[in-house]
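One structure, pasted below without further comment.
Every protein chain except one is present and positioned as in the full complex.
Per-chain numbering from 1; labels A, B and C assigned in written order.
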Amino acid sequence: MPKNKKIGILTGGGDCPGLNAVIRAVTKSAHENGYDVIGFKDGFKGLVENDFIELTDCMVSNILTQGGTILGTSNTANPYRWAKKDKKGNLIFEDLSEKAISNFKKNKLEALVVLGGDGSMAIANDLVNDGLSIVGVPKTIDNDLPHTDMTFGFNTAVRTATGAIDKIHTTAQSHHRAMVVEVMGRYTGWIALYSGVAGGGDIILIPEIPYEIKSIYKTIKERKENGKNFTIIVVAEGAKPKGGDLTVRKVIKNSPDPIRLGGIGMKLANEIEENTGIESRATILGHIQRGGVPTPFDRVLATRFGVEAVNHVLNKRYGKMVVLKNNEISSVLISSVTSEVKNVPKNYSLIKAARAVGTCFGD
Amino acid sequence: MPKNKKIGILTGGGDCPGLNAVIRAVTKSAHENGYDVIGFKDGFKGLVENDFIELTDCMVSNILTQGGTILGTSNTANPYRWAKKDKKGNLIFEDLSEKAISNFKKNKLEALVVLGGDGSMAIANDLVNDGLSIVGVPKTIDNDLPHTDMTFGFNTAVRTATGAIDKIHTTAQSHHRAMVVEVMGRYTGWIALYSGVAGGGDIILIPEIPYEIKSIYKTIKERKENGKNFTIIVVAEGAKPKGGDLTVRKVIKNSPDPIRLGGIGMKLANEIEENTGIESRATILGHIQRGGVPTPFDRVLATRFGVEAVNHVLNKRYGKMVVLKNNEISSVLISSVTSEVKNVPKNYSLIKAARAVGTCFGD
Amino acid sequence: MPKNKKIGILTGGGDCPGLNAVIRAVTKSAHENGYDVIGFKDGFKGLVENDFIELTDCMVSNILTQGGTILGTSNTANPYRWAKKDKKGNLIFEDLSEKAISNFKKNKLEALVVLGGDGSMAIANDLVNDGLSIVGVPKTIDNDLPHTDMTFGFNTAVRTATGAIDKIHTTAQSHHRAMVVEVMGRYTGWIALYSGVAGGGDIILIPEIPYEIKSIYKTIKERKENGKNFTIIVVAEGAKPKGGDLTVRKVIKNSPDPIRLGGIGMKLANEIEENTGIESRATILGHIQRGGVPTPFDRVLATRFGVEAVNHVLNKRYGKMVVLKNNEISSVLISSVTSEVKNVPKNYSLIKAARAVGTCFGD
Partner (left out) sequence: MPKNKKIGILTGGGDCPGLNAVIRAVTKSAHENGYDVIGFKDGFKGLVENDFIELTDCMVSNILTQGGTILGTSNTANPYRWAKKDKKGNLIFEDLSEKAISNFKKNKLEALVVLGGDGSMAIANDLVNDGLSIVGVPKTIDNDLPHTDMTFGFNTAVRTATGAIDKIHTTAQSHHRAMVVEVMGRYTGWIALYSGVAGGGDIILIPEIPYEIKSIYKTIKERKENGKNFTIIVVAEGAKPKGGDLTVRKVIKNSPDPIRLGGIGMKLANEIEENTGIESRATILGHIQRGGVPTPFDRVLATRFGVEAVNHVLNKRYGKMVVLKNNEISSVLISSVTSEVKNVPKNYSLIKAARAVGTCFGD
C-alpha cells in the first residue's frame, strides 16, 4: 500500500498568537487532501536535529484558541550559522544546512511550511536556493513584514495593548497624572499607532516620527490649561527623540532583555515629571503582548494562511510566502520579503485621522 | 464676533458598538477645524422635534470605549413616514419631512452627519434629494452594507459570538453533545461565518447557503465515528433549509421579538436530537451581540469614519457615505447603498478556507 | 517492588468551570504523596463500565484554565438506577451498583473522589453505605449546595452573566427599552442576585421571592417619570409570579431543553411591553454560563478543594464532602447534603443592600 505524501511544518522566531491556528489549518487541510503532516520541534533546530512529531487530528483539536506554538520555537537556530562553543568557550558558527536538507529528504517531504518573520524567511530563502520546496507563512506581532497588509498576532497584540491603555486611563484620570505606556515595536510603530488610536492616547510616539520633547511638554501643559489634567502617552519601545538616541538602555549590564529596562517609557516618565511638574508613571507591557488567546480576526487570518499554504503545496507553488492583500489571500516570492521592513508611512491615513482628533505625535 | 459654523449629527437604527467612537471623532475633529457640533436625540426623531444637545469636548471624553450611543437611537422614526395613531387607534403615517428640513435650516447647519444602516441611508437620501447637505456613515453589526469592506460593530459582534462559541465548546466536549449557537444575521451570514471559523465550528449555516438537514446529521454521525463525540453548529438566525422556511417562528404570538423565540437554533437542536439520538442544546445569543466595549479594530475604524465624515463637510462633498475600501477610507453616493444587501458570495474565499479545514455548510 | 497506592476520581452532573482545576489539584497532590490517580470517564458510567485513564502529570498540565472536564461527565448515569430499554423500547432501570463496587475493588482503589452536585452526592452516599471509601467535592454553578459558603463555578457563572448584563445596558439605554436577562437558577436565585447587583440591574427576580407583576410595571413607569427611560430586569429561570406558575414553558413539545424556550424571560418581556407600552426584549443566556475559562477565584477554590480531598484520603476521613466555611476549607458528612437546597434567605444581607440602592425585587 502506498504511503501518504508528507508535509513538514515548523515555527521560527518569537512566539505569536495564531501560530497554533496555522498549524491546525495546515494539518486539517493537508489531511483532507490525503497528506500526512510532521511538525519539527523548536524551529529550524528540529529540522537540523530531525526532531519531529506526527501531527494527528487529535493533536490539533483544541489548539485554535491557544497562544504560543505547540511545536516550540527558537529565536536563534539557523542551519547556516549554527552556534556552538569552541574549546575555549568562544561562540563559533558552523554550517549545518546539509543536515537540514538531508532531513527534508530523509523524511520524504513533499514540502516544508515555514512560519516565521524576516529572520526565518531569510533562512527559508537560503533553503529554497538550495533546492527545497518551501512555502512561507508570515508571522510577526509587529506587523512590519512588507507585502502583506496584516500579519496574524498583530490584532491580538493591539487588543492586549489597548486593554492595558484602557486600564491605565482610570489611574491617569483619578490621579491627574501623565501615564506612559510602552508597547512593542523596536523598529516600527504599528502597535503603538493602532493601540494608541484605539485607546484614545493623547500622545503617540513611534520610531518613524522622531519626537521633540518640548512638543510633548507643550501638549501636556495645554491639556491641563483646557481642564484635562491627565495625559496618556503611548510609546513604541523603539521611539526616539529627534537626532538623539537612548543611552539609558545600557544602565544594567547583562540584563536578559536590556531594552525593557529603563527604556524609552521610563525615560519619558522621568523627563515629563521633571520638566512639567506633573506626576508621571510608566508601564512597560513587555511579553504579555505576545501571549493570550488570539482574537477572532487573528484566528480567521491564520486559518486562511494555513489553508493557502497547503493550496500552494497542492499546486507546487514553492518559494512563495502567502500574504493578505486587499482582503484576499495571495502570495509573493520569499526572496522579496527579506531585505526590508514595512514602516508606518509618515502620511499614513491613520496618522492623519489621529491628528484630526487632536493626537500629538511629538513632531 | 462671528459664530462658529455648525454640524449636526444623529444615530439611527439599531445600536452598534462604535457609534460613540464616531460621535467622538466627528466632534473632536470638527472642533479642531473650528466647527460646533450638535447631536439630535433618538435618530431622526430629534431632527423632526428639534431635540438636540450641543456636543462639547467634555461630553465626548471617555465615550470611545462605550457601546451604544449617547445620543439615543430609534429604529422607526422616519420624517417621511411619521407613525401616529388616529382617533380609532389605528396607525397612520404622516409626512413630517418639512419639519426636519426646517430644523436643519433653523439651526443653521452646515451639514448633517447621519450614522445608520440601509434604512437610515434611505431616509438620508430622501433628505439629500430635498436639498440637505448630508454625509453618511455606515453602521451595521451585520456587515451587510454594500460598497464598504467592513462596518464598525461587526468585529465586536464577531468577538462576542466567538467568545460564546469558545464557552460552549467545553460543555459540548464534556457532555458529548451537539451544541447549536444561533447568532445574528437575518439576511446574511457574515457573523456566523466569521465567528464560526474563529470558534472552530464544525457546521456553519448561513442564509446564503440553504442547508440539507441530512447533510448535518451525516456530519454529526461521521464525527462520532471518528471519535469526536461532540459537534458545534453555528447558525445565522436567517438560515433556512433548502426549499423550506421556518414556521416555528410564529408559535408564540405577540412576542416582542418573534424571531428569537423558537427560531432556527431551537428547531435545529430539536431535529438533531430526534434524528441522531445525540443530546442537543441551543443557545440564542441575541442582543448581547449588539453591546459591549468595542474592539480596538472597531474603535479605529469608527474614528477613521468620523474624521472622514468631517473631511467631507470641509470639502463640501455631500450626498456621500464614507466607506472602507482596501484598507483605505473613501466614499460612495448615498443613493447607491439603499437598494441592495451585501451577501456572502457562495464561493467566498473564507468559505473555501473553512471547507478546506473540514467545515460543513450543510449543502 | 510495591506498586503505588491508587486514587480514583470522577466528575458527575452538569459541567462547571473549575472541574479541571480540581482534577489537576487532586492528581498533582496525590502524586506528591506517592499515589497514582485514575480518572473514570463520563461520571459514574465509567465506574460501572470500568472505563478509565491513568492521570499523569503531563495530562493535567495546562488544564487549570480550561472549562469543562477532561474526564467527561454524564447527567444521568446512576449505578443504582441504570437506564436501559426493554424489548418494547420502554425505559427500565437496573441496579448495577455491584459492578461499580467490584470495579472499585478490582482497581485496588484506596479511595474514590467524586465531584458533583446533589444528585452525584446522593449516589456517592449510597456507595458509602455500601462500604466504599469516598470523598466528595461539591460542584454546582448554582451555588445551591448547603453547608458550603461557595461552590466553584458560581463565581465564573456570575462573571459571564454580569458581562452579558453590562453588554445589554448599552442597548437598553440607546433604545429606551426594558431589557430582560434570564440567567440560570431553576430553584435558587444566587446567580440572578449576584449578577443583578454587580450589573446594576434595576429589577431582580428570584424563585425565593415570588413577584407581583404590577410591582414591576410600577417600577418601570416610575423610572421613566424620573428620566430613566430604560430598565434592566435580571430574572432567574425559576422565578415565578405570586401564586402562579409558568405554563408557557410547555408550548413546544419535545424541546431538548423546554425550560429555555419561551420561559420566564420571554414571558416577562411580552407582558411588560403589552402593559407598559415600553419596547421590551429578552435575552436568555443559557449554556454560556456553564463554560469558559474559570475566574481566578474559582481556580483557587477548586485547587483548595482538590488538595483537601487528597488530605482526607491521606487521613482516611471518608464519607465526607469538603466545603468552604468562613474562608477556610473543612468538611461535612456527605449524607448531610443530599436532602436540601440552599435557598437565598429572604432577609439575606445582599438583598437588603440591593434594596437600599433602589433595586426592586417585585414584591
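In the analysis below, a residue touches a chain if its C-beta (ideal position, glycine included) is under 8 Å from a C-beta of that chain, and two chains touch if they have at least 3 such contacts.
These figures come from a predicted structure and were not determined experimentally.
Missing chain touches which shown chains?
A, C
Thinking of the whole complex, not just what is shown, which of A:C58, A:A83 or A:I288 touches the missing chain?
A:I288
Which candidate, C:N155, C:S174, C:T188 or C:N229, sits in contact with the chain we can't see?
Residue touching the chain left out of view: C:N155.
Quick one: say which of A:T160, A:S195, A:S331 or A:T359 touches the chain that got left out.
Among A:T160, A:S195, A:S331 or A:T359, only A:T160 touches the chain that is not shown.
From the list A:N75, A:S102, A:N129 or A:N326, which touches the chain that is not on show?
Final answer for the missing-chain contact: A:N75.
So which of A:N4, A:N33 or A:N270 would be touching the chain we can't see?
Result: among the candidates, A:N270 touches the missing chain.
For review purposes, identify every residue of chain C that touches the missing chain, sorted by number.
24-25, 28-29, 32, 57-58, 61, 64-65, 149, 155, 158-159, 162, 166, 194-195, 197-200, 226-228, 293, 295-297, 299-300, 303-304, 306-308, 310-311, 326-329, 349-350, 352-354, 356-358
Since one chain isn't shown, list which residues of chain A touch it in the complete complex.
Residues of chain A in touch with the missing chain: 11, 14-15, 17, 19, 42, 66-69, 72-75, 160, 163-164, 166-171, 173-176, 179, 248, 251-252, 254-257, 260-262, 266, 269-270, 273-274, 279-288, 290-292.
In this text, only the chains that are shown with their structure count from here on.
Touching chain B and chain C alike: which chains?
Looking at chain C and chain B together, no chain touches each of them.
Hey, how far is the Cα centre of chain B from the one of chain C, in Å?
Inter-chain centre distance comes to 34 Å.
Going by the touch rule set out above, which residues of chain A reach two or more other chains?
Residues: none.
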